[in-house]
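A single protein chain has been omitted from the complex, and every remaining protein chain is retained in its original position.
Let's turn to chain A:
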């Protein structure tokens, strides 16, 4: 509830405002919903309460009818009474999971608010279980708790843990690592572009299966595909990787700058770069023409959710002509936003953290044409006559790269288009 001002390294632009108070965001456990599909031979075992189980189930919604590769070990009264048998309990539950899903290669032990408050040592448990199953099944622990992580930070926390276990690349040859889970189709598009540029080898992190996790070493050049990987970046840095600063690959401009960062690091000739990127870039710009017509001049506000807010605001402003209202982010990381910040217009209000009710008051006062917000807020704002774009969809839809630029803009035009269509 206190407003502090962060020293900003953007001369001449508004400071980044920090807010504290009620936060309407998901916890990091939510990231299991996409991670369990990305890493196909992994199982995510949350150690937590009924609330945790209910959260994942509610957030996953109708999406999951098939047998999920995640579950919760729900703490009972007797687990809280004495921690003595916590390890035995965990062993028993892990054995149950393995019996039901014998094909699983990695089990993530995911800690939650309750397990962290009672200081259940999952790191120790992961090590012990790892020895017990003797290399057949790998155990990795990380935190998805609400007290530690917000929404997409769950992936950051997961990849940070995995980073420590990646094999060492001692080939002495440069390699590119693209970090952040991407939809398979986008990953394949990027792989093709890197190949045409002559950049290689390229590794995607996380990989689609446990035994394909990429090697890492001092020659690794790191390109972030997702803006929420601050801790992963630092963990990979400790393993020797060098971060290539770049804006995130949203839109034609973002994708080009992102690819160029890799191209420069790998000494790709500028002419060759232009030659490879010209056609897909032109396609992206063409795909953006129609949505730009609908979006130009419209005002948009972001409530904090995924840390994708800054790069998305940049894309919507620069490539779709939208006017930016407040841009909220749950967490502002200087390092990962270094290349984005200068691309944002001067004077835009960036808010780190949240005090929900006053923030909603600001939205009501400004009445933007579009508000990007969570599902707990979207319908209430709609009923007040404000158009919204529910933010979680931005994480679940292929939006990166040239060939998704039109789709990405389309996610924002749809609510406005619908407003124009409905006669009732």
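Just so it is clear, a residue touches a chain if its C-beta (ideal position, glycine included) is under 8 Å from a C-beta of that chain, and two chains touch if they have at least 3 such contacts; residues count from 1.
Here is the rule we go by: contacts and distances are computed from a predicted model.
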Protein name, per the UniProt record, of whichever chain is missing from view ("C-type cytochrome", "Multisubunit sodium/proton antiporter MrpB subunit", "Type I-C CRISPR-associated protein Cas7/Csd2" or "Light-independent protochlorophyllide reductase subunit B"): "Light-independent protochlorophyllide reductase subunit B"
Touch criterion as defined above, residue of A:71, A:122 or A:224 at the omitted chain: A:71
Touching residues on chain A - with respect to the absent chain: 1, 22-30, 47, 49-51, 53-55, 57-59, 61-62, 65, 67-68, 71-77, 79-80, 86, 89-90, 92-93, 96-97, 113-114, 116-118, 145-148, 150, 357, 374-380, 383
